[in-house]
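Here the complex is missing one protein chain, while the rest keep their positions.
Showing chain A:
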Amino acid sequence: MSLVAEAFVSQIAAAEPWPENATLYQQLKGEQILLSDNAASLAVQAFLQMCNLPIKVVCRANAEYMSPSGKVPFIHVGNQVVSELGPIVQFVKAKGHSLSDGLDEVQKAEMKAYMELVNNMLLTAELYLQWCDEATVGEITHARYGSPYPWPLNHILAYQKQWEVRRKMKAIGWGKKTLDQVLEDVDQCCQALSQRLGTQPYFFNKQPTELDALVFGHLYTILTTQLTSDELSEKVKNYSNLLAFCRRIEQHYFEDRGKVLKKHSRWYF
């Protein structure tokens, strides 16, 4: 969005309170949605739960095309549509709800830095695994991505998306990485997150922030998604404080409020 349009949207956002019928759109949960999109969607849901804002999740096959930026998830609030966690956090802040107001400048810098770390390493690793690893692409991704569409559209769309993602990987220097190097990076990222979390309940001690929502979204999805091999979730499981962190957020913000995240949750303890 251009700067003028953004300022305009913020002004309108500030004028109205959060409505009851706000909806979040993502792809079809059972057959279509992929690991990275599921993680992003869960992060936004967790964030809104932490802000105590009601949201209804609606699954549509063409959610990616409905979104203003081409990325899921996006929320439809009043007569505005906002996509991706960053802009959604800004939008919610314009409406007067914020999780990071209590942080000082240095802590806010740290929070933004860690959010970029998750986007830079975890999200990119998820995309790599889904679209550049031949085994996963063949068995899972192609079938899932094109499932709502008839032949030959399902193949064409899947190949187009794969080509796009591979271009991006090459541009940022991940094109030549092997799967083992990518898993090494995931391990490094989880180690950094684990060391930052330490023994605290949330990353900035007592209260969760958008960083907690983002980390929860990605780690929970990695831990509970069936892939061709368990290597990715094994890397996360090495860090017990991260597992406890996910369990705590799942219990506190989802189960206690009557929302079931997954019908068959695979927890290994």
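What we mean here is this: contacts are C-beta pairs under 8 Å (C-beta built on N, C-alpha and C of every residue); 3 or more make two chains touch, one makes a residue touch a chain; residues count from 1.
Criterion: contacts and distances are computed from a predicted model.
Hidden chain, UniProt protein name from the list "Metaxin", "Protein HIRA", "AP-2 complex subunit alpha" or "Dynein axonemal intermediate chain 1": "Metaxin".
Looking at A:188, A:229 or A:251, the residue that reaches the missing chain in the full complex is A:188. Of the listed residues A:120, A:238 or A:251, the one in contact with the hidden chain in the full complex is A:120.
For the options A:60, A:196 or A:252, the residue in contact with the chain missing from this view is A:196.
Although one chain is not displayed, its contacts with chain A can still be listed: residues 2-3, 69-70, 105-106, 108-110, 112-114, 116-117, 119-121, 164, 167-168, 171-173, 188-189, 191-193, 195-196, 198.
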